[in-house]
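Before I ask anything, let me first share the structure, which is written out below as structure tokens.
Only a single protein chain was left out; the remaining protein chains are all shown in position.
Up next, chain A:
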Amino acid sequence: MRLTDKMKDNERHIIQRILRGETALYEHFLNTYGQQVFILVARIVSNQEDAEELTQDVFLKAFQHLSSFKGTSSFSTWIYSIAYNTAISNARKKKIDTFVMDDALLANISDTQVDEALNDEREEQIARLSSAMEQLNSEERALISLFYYEEKPLNEIAIILGLTESNAKVKLHRIRKKIYVLMKQEKV
């Protein structure tokens, strides 16, 4: 049995016990996923206090709907999707202006150029990348965070964001190009 399958089984067992009344066991999920969920939420809403409150809401929602968790995906995928939806709806309410890019502009950029720019680890390049990422919208920031920080596979990211796997792949490809364009604009 693989480690992830073992973990999944263990978590399913804990959920069953929580549903039978051992609610204190919910602490396990808070300790295991609290920080990761918080980082995803914080990247989407870009505010520490809001992120703290929303993370608490996410775990409360998950607890209240624990009986609807079927176990087809892992608990982490499930909690991440709740976190993503909660944070995105909060960010949409606040309507933070973000940079909208023309699709035709992105289509003209070669993949080699993008690969080279995003692979550069020099300090000045990292600083430019950071400031370019700040101009992305909340959905894009979430995808970047899940792929590059949490290192989640695309099929899992697709479930979390409510997309198909190919759609998630296309989005990631577009975001990489967008970051490249934003970096170039900063240079000028």
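We adopt the following convention: a residue touches a chain if its C-beta (ideal position, glycine included) is under 8 Å from a C-beta of that chain, and two chains touch if they have at least 3 such contacts; residues count from 1.
Operating definition for what follows: contacts and distances are computed from a predicted model.
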{"item": "The complex's invisible chain, by UniProt name, from \"Putative ABC transport system ATP-binding protein\", \"Transmembrane protein\", \"Ion-translocating oxidoreductase complex subunit D\" or \"Probable glycine dehydrogenase (decarboxylating) subunit 1\"", "value": "\"Transmembrane protein\""}
{"item": "Residue among A:10, A:35 or A:113 that touches the chain left out of view", "value": "A:35"}
{"item": "Chain not shown: contacting residue from A:15, A:83, A:133 or A:182", "value": "A:133"}
{"item": "Residue ranges of chain A at the interface with the undisplayed chain", "value": "23-24, 26-27, 30-31, 34-35, 38-39, 42-43, 48, 51-52, 55-56, 59-60, 63-64, 115, 117-122, 125-126, 129-130, 133, 144-145, 148-149, 176, 179"}
